[in-house]
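The complex is shown incomplete by one protein chain, all other protein chains being positioned as in the whole.
All chains are identified by letter, namely A, B and C, in their written order; residue positions are counted from 1 within each chain.
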Amino acid sequence: MQNHDHRVIIQKLLDCALACEHCATACLHEEDVKMMANCISLDRDCADICVQGARLLQRDSVIAHQYLVLCEEICRLCAAECGKHQHDHCQECAKACIDCAEACHAHHEPITQD
Amino acid sequence: MQNHDHRVIIQKLLDCALACEHCATACLHEEDVKMMANCISLDRDCADICVQGARLLQRDSVIAHQYLVLCEEICRLCAAECGKHQHDHCQECAKACIDCAEACHAHHEPITQD
Amino acid sequence: MQNHDHRVIIQKLLDCALACEHCATACLHEEDVKMMANCISLDRDCADICVQGARLLQRDSVIAHQYLVLCEEICRLCAAECGKHQHDHCQECAKACIDCAEACHAHHEPITQD
Partner (left out) sequence: MQNHDHRVIIQKLLDCALACEHCATACLHEEDVKMMANCISLDRDCADICVQGARLLQRDSVIAHQYLVLCEEICRLCAAECGKHQHDHCQECAKACIDCAEACHAHHEPITQD
């Protein structure tokens, strides 16, 4: 039961969030956790922000399309970090983040800042 | 990139949450909003709790299977209320809640209470 | 146990979120719920976004200060709507949103958009 206009991007936001949750947990089980600390931090933020983005779109929030600017930004940061590591969970997470960032970029609205 | 052991139930939890988000928004646009007030309240709780359940499962949390007891409970409450209304969004939400409640019931662990 | 550098703004974000939760519930119990539909929608978004903002600041997220741009925006939208209604819960919510928006404005960082 998804919002028909936004079904594809909502799924990408949720896939990205799930990839981040999985990556964070897997990083915490790696031999060298210290090397993964920044990855874990970004996974945590990216999961939170992308889940919220999906919910705002699904509920047709007035702020949803501005929110996607933030989703894109955290996805790009998380993809850049995950992409440095050769673990499967990091590579898969980086890919999900890039897919999501591109979808967000295509849908977002500029934010008024002053 | 989903947790392979829990892919089906995670999807049901997310589908339920999305149905609740959509139902709450649609209820707020109905002619008789007052009649939908309880439905909106339960949708709000059910969306929040089911999204969190999906994330806990995806991250292999030690508390995930206990958490599903709560997911089942709120899904049953939300389904009972949505099922009273003939709007498509309510009927679809009731169905998603029941599917999710059954999946949660099959996977949950008892909670120790005192 | 709050982040010492950001204690004041974190508290304002949480106070705003709590005011929005309370206002949404109280609106759902008003005689004329239909008139409050937009207020309920904005309360829902504002609560979600401000809680997330508080958590990102508390965890020293790299994206926290950009996120505050969105917090400010949703707070201003919610304050404008709540401010139209004379119910105590709306007036109190409008005040909490304005306080929070001002704190966010003082702390946020510009978001890079393209």
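Side notes on the structure shown:
In this section, a contact is a pair of C-beta atoms (placed from the backbone, for glycine too) under 8 Å apart; a residue touches a chain by one contact, two chains touch by 3 or more.
Remember, predicted model here, so these are calculated numbers, not experimental data.
Within the complete assembly, A:33 is the residue of A:8, A:33 or A:106 that touches the hidden chain. Residues of subunit B in contact with the chain left out of this view: 41-42, 44-45, 48-49, 52, 55-56, 59, 61-63, 66-67, 69-70, 73-74, 77, 108, 110-113. Take subunit A: the residues that touch the chain left off the picture are 24-25, 28-29, 31-34, 36-37, 40-41, 44. Residues 1-3, 10, 14-15, 17-19, 21-22, 24-25, 47, 51, 54-55, 58-60, 92-93, 96 are the ones on subunit C that touch the missing chain.
We take it that only the chains that are shown with their structure count from here on.
Rounded to a whole number, the gap between the C-alpha centres of subunit B and subunit C is 25 angstrom. Those residues of subunit C in touch with two or more other chains are numbered 41, 44.
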